[in-house]
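Every protein chain except one is present and positioned as in the full complex.
Coming up: chain A.
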């Protein structure tokens, strides 16, 4: 299965869309916004380019995409004013897989342009926003055209399910799970780790041709604390998904064989694993590395935490699940998912960890 042709966040603006169910991702990005803005301001003050290239890798579709651009552009405009200089021309590159819902982002662009230009001298800022579809595990952009790369909640997605978890007959050896879990044979964790190393090093290598010297990258992704591959925080959500699918198997709604063969193309690395690849690649230095957690959203009391989590995960996983199991089971699956999340959270407050990295091109 070619991931590039299947995997995408749920498009559009409907109830189950990513647009309507990505407040968790927004809170993650907001939590480290000060780091993101500091990084771009530092880069700008050092290099003062007349034409500034900014890329968002894994931009997805929805309000977060465009609010990111606004924040970054505003930060640079502020920086320019402080230096008594006119703002640079902005080239914005929005990247995601070809199956991403770019149409919805594009339709919102005229309003974004209007907002950015409101109250300013005619035509300012000069800003050109384009969509670049493709996998970021490989080249995406012309040589040396970028000064700043932002990637949030994308790099924990691998380029494919690691081939190492399939035996010679093509069956998955990870029978009692869909990700690395306590029940997984050790080879499973190794296979996932190998795939991550391959992917992340390719990511760094590709970006090194595209980013100018002194350019910055801010990467936000899910991670895990400590070397142990079986990590409660990250594995939690996948285990719940596995158990929800298993419930549907026991009710006869899904064939057991289908569940056995379902695996996710995800990996939450440890700090050391990330640092290792950066060091090995050698084109970037790690300016900053921080870990953070996102608090439960206590604001919205109209639906349970479990239900909200279920909607969030659904908007992310729907494309892969319906490709493997069909669409009919989605509603039941995520109802069960929400219920299980609430049950588990009542026993123990489980949080996943995120990393934010700032890299500088050498």
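Basically, a residue touches a chain if its C-beta (ideal position, glycine included) is under 8 Å from a C-beta of that chain, and two chains touch if they have at least 3 such contacts; residues count from 1.
Here is the rule we go by: contacts and distances are computed from a predicted model.
One chain of the complex is hidden; its UniProt record names it "Jasmonate O-methyltransferase", one of "Transcription factor bHLH146", "Sesquipedalian", "ATP synthase complex subunit 8" or "Jasmonate O-methyltransferase". Only one of A:130, A:286 or A:346 touches the absent chain when the whole complex is considered: A:130. Across the entire complex, the residue among A:4, A:30, A:281 or A:335 in touch with the chain not shown is A:4.
Of A:141, A:157 or A:337, it is A:141 that touches the chain left out of the display. Contact between chain A and the unshown chain involves residues 2, 4-5, 11, 51, 89, 91, 93, 98-103, 106-110, 113, 123, 126, 128-134, 138-143, 209.
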